[in-house]
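For reference, the structure is listed below as structure tokens.
Every protein chain of the complex appears in place save one, which is left out.
Chain nomenclature is as follows: A and B, assigned in order of appearance, with residue numbering initiated at 1 for each chain independently.
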Amino acid sequence: MELTRLISVLFFLLVITVGSSASPQHWRKKRVREPCKKLVFYFHDIIYNGHNSKNATSAIVGTPAWGNRTILAGQNHFGDLVVFDDPITLDNNLHSPPVGRAQGFYVYDKKEIFTAWLGFSFVFNSTHHRGSINFAGADPLMNKTRDISVIGGTGDFFMTRGVATLSTDAFEGEVYFRLRADINLFECW
Amino acid sequence: MELTRLISVLFFLLVITVGSSASPQHWRKKRVREPCKKLVFYFHDIIYNGHNSKNATSAIVGTPAWGNRTILAGQNHFGDLVVFDDPITLDNNLHSPPVGRAQGFYVYDKKEIFTAWLGFSFVFNSTHHRGSINFAGADPLMNKTRDISVIGGTGDFFMTRGVATLSTDAFEGEVYFRLRADINLFECW
Partner (left out) sequence: MELTRLISVLFFLLVITVGSSASPQHWRKKRVREPCKKLVFYFHDIIYNGHNSKNATSAIVGTPAWGNRTILAGQNHFGDLVVFDDPITLDNNLHSPPVGRAQGFYVYDKKEIFTAWLGFSFVFNSTHHRGSINFAGADPLMNKTRDISVIGGTGDFFMTRGVATLSTDAFEGEVYFRLRADINLFECW
């Protein structure tokens, strides 16, 4: 009797197991929104304005017809395309030792308010991290926090995917800003 | 006797189950090409031409040496880089209430025919959808339909991936065009 009940239980468990393994639909539902890795960094952008070529970490390289490349254009900088190579630090101090570089571009893409589209990488080559994390997405700057996509990675971040939450940590005129990036990776290999 | 046969069956099922769980190779083969979500949107692009600053939703911000920023360049616009903030609608009417904005850039990248490379986001902030879908890929404009990649998403579209099929729904001179985007998501979290 005991034996028969035990076998019944086993069979029931088996059916559940086989079912869940065979159905990718089901598998999708099982994915949890727990990050497999969490990282926090700051990066610092100093835009070239015609007078700061020594310190500048970024430059305007495309503008609309009404713009120029040493002053961000009117209409919320719509159309200005900026290339950057910004130091990444572990805290919010521009002068802390950089642990990597944020490299890529952003483009202001709305006339009515400040908003941008970003394509860039965090490039690490230190004892802490080696490899790169690649990002893309919309950055509505006026929101306190903005989510962009982690679209891939290499080295220590091989094949990773996730979401990075950006927030503006400081903003000084139109020359310097500092972003905080809370990176949550949900696919780790 | 019955019992022994039952146990044999159980064991056989177990072997299959354990086998299929342990092999990522096998797992790959099980993926189905059924979208977990399907969406259809239209977006509307009005390029700045020097006279339409009020209505324009996009502007040329980069050109080759032989181009300028108020007229799309010769040689199939090769090298023209356009930044856009286009309204997204549910039907093909430019004047329908927008449900979001398509924001990013495209660049014409071939001298012999019209073709472009796109990096952009659909940004939603309404009762229907909240969040963003990020896209990248080649857009050979002369083909009736063109597939680009959904490379990530945030909010309602957290971590999504898929394919978007673009088709040119209208094309008026070199100022207005309307694209239809059939978005098929194959990874939903």
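Convention: a contact is a pair of C-beta atoms (placed from the backbone, for glycine too) under 8 Å apart; a residue touches a chain by one contact, two chains touch by 3 or more.
No experiment lies behind these values; they were computed from the predicted model shown.
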item	value
Which of B:L72, B:V99, B:V123 or B:I148 contacts the chain that the document leaves out	B:I148
Contact partner of the left-out chain, one of B:C36, B:I71 or B:V163	B:V163
Full-complex contact with the absent chain, from A:F41, A:F78, A:F120 or A:F177	A:F120
Absent-chain interface as seen on chain B, which is shown	3-4, 7, 10-11, 14, 17-18, 21-22, 24-25, 28, 31, 33, 61-65, 67, 78-81, 107-111, 115, 117, 119, 136-138, 140, 147-151, 161-163, 186-187
Absent-chain interface as seen on chain A, which is shown	3, 6-7, 10, 13-14, 16-17, 20-21, 30-32, 36, 48, 50, 59-62, 68-70, 81, 83-85, 101, 103-105, 119-121, 123, 131-132, 134, 136, 151-155, 158-159, 187-189
